[in-house]
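Let's look at chain A:
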Amino acid sequence: MESVGSIILYIVVALAMVVFSVLAVTTRKILRAATYLLFTLFAAACVYFMLDYEFLGAVQIAVYAGGIVVLFVFSILLTSRPGHNSERLSSKSRVLGSVAALAMLLISGYALVSRCALYAAKPALDTPTMQQVGQSMMSTGHGGYLLPFEAVSVLLLACIIGGVVIARKR
Partner candidate 1 sequence: MLLVPAMIMFCCGVYGFITRRNMIAILISLELMLNAVDINFAVFNRYLWPEATEGMFFTLFAIAIAAAETALAIAIIINLYRSAKNIDVRDLNKLKY
Partner candidate 2 sequence: MFSNILIWFVVIPLLMLAGLGLCRDVKQVRAVAVAGSTALIALSVKLLVDYLALRAAGDTAPMLFLGSWTWFAPLNINLAVGVDGISVAMILLSSIILFTGSFASWQVPQPKAFFLWLILLSTGVFGFFISIDLFTMFMFYEVALIPMYLLIGVWGTGRKEYSAMKLTLMLMGGSAFLMLGLIGIYYHSAPAGQPLTWNILEIVNNTIDPGWQRFLFPMTFVGFGVLGAMFPFHTWSPDGHACAPTAVSMLHAGVLMKLGGYGCFRVAIYLMPQAANELAWIFLILTGISVVYGAFSACVQTDLKYINAYSSVSHCGLVLFAILMLNTTAMTGAIMQMLSHGLMTALFFALIGMIYGRTHTRDITKMGGLMRIMPYLCVCYVIAGMASLGLPGLSGFVAEMTIFVGSFQHADMFHRVFTIVACCSIVITAVYILRVVGKLLFGPVYDKHHLELTDATWWERFSTVGLIVSVAAIGCFPNFFSNLIKFTFSPEIFKVLGM
């Protein structure tokens, strides 16, 4: 059985995730949505820490919170016009959205429950050290990620090229 502290932490993190993500998609102000997203991302980073994946948590904070959300904020500022920052949601789309979301939740939730125990204990494990992570990243053997690493670099390069082409004025 886990410690009370971790249970409390779990509850807090889970609540934060749920609440902020709900807020992020329901708030009318787009800038607030970005802010709630930021909180959700922090909560996710907390989850990674809880799972002992410190590196992952760090990356999450650095890339998402540090990069993507800032990008969002800039783009919001770029594209928003005065007096146009709040939007109305039609009830029809709300119904559609809830149907899809609930169906998704129900079906995949049922599938999950049927297979995995919700209250499984966390197996004891050494957290992967930075060195291990780095070695796997550069390895070519089983469990090595050199090829994906190279491939994703090509992907990022392509996205940069694409982004530049699209975003530049001419």
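A word on the picks: all candidates are chains of the complex that A comes from, given by their letters.
The criterion applied here is as follows: a residue touches a chain if its C-beta (ideal position, glycine included) is under 8 Å from a C-beta of that chain, and two chains touch if they have at least 3 such contacts; residues count from 1.
Remember, it's a predicted structure, so these values are computed and weren't measured experimentally.
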>> For chain A in this complex, identify the touching candidate from 1 or 2.
In response: 1
> How about chain A: which of its residues touch candidate 1 in the complex?
Replying inline: 10, 13-14, 17-18, 21-22, 24-25, 30, 33-34, 37, 40-41, 44, 47-48, 50-53, 55-56, 59-60, 63-64, 67-68, 71-72, 75-76, 78-79, 87-89, 93-94, 96-98, 100-102, 104-105, 108-109, 112, 116, 118-120, 122-123, 125, 128, 132-133, 136-137, 143, 145, 148, 152, 155-156, 159-160, 162-163, 166-167
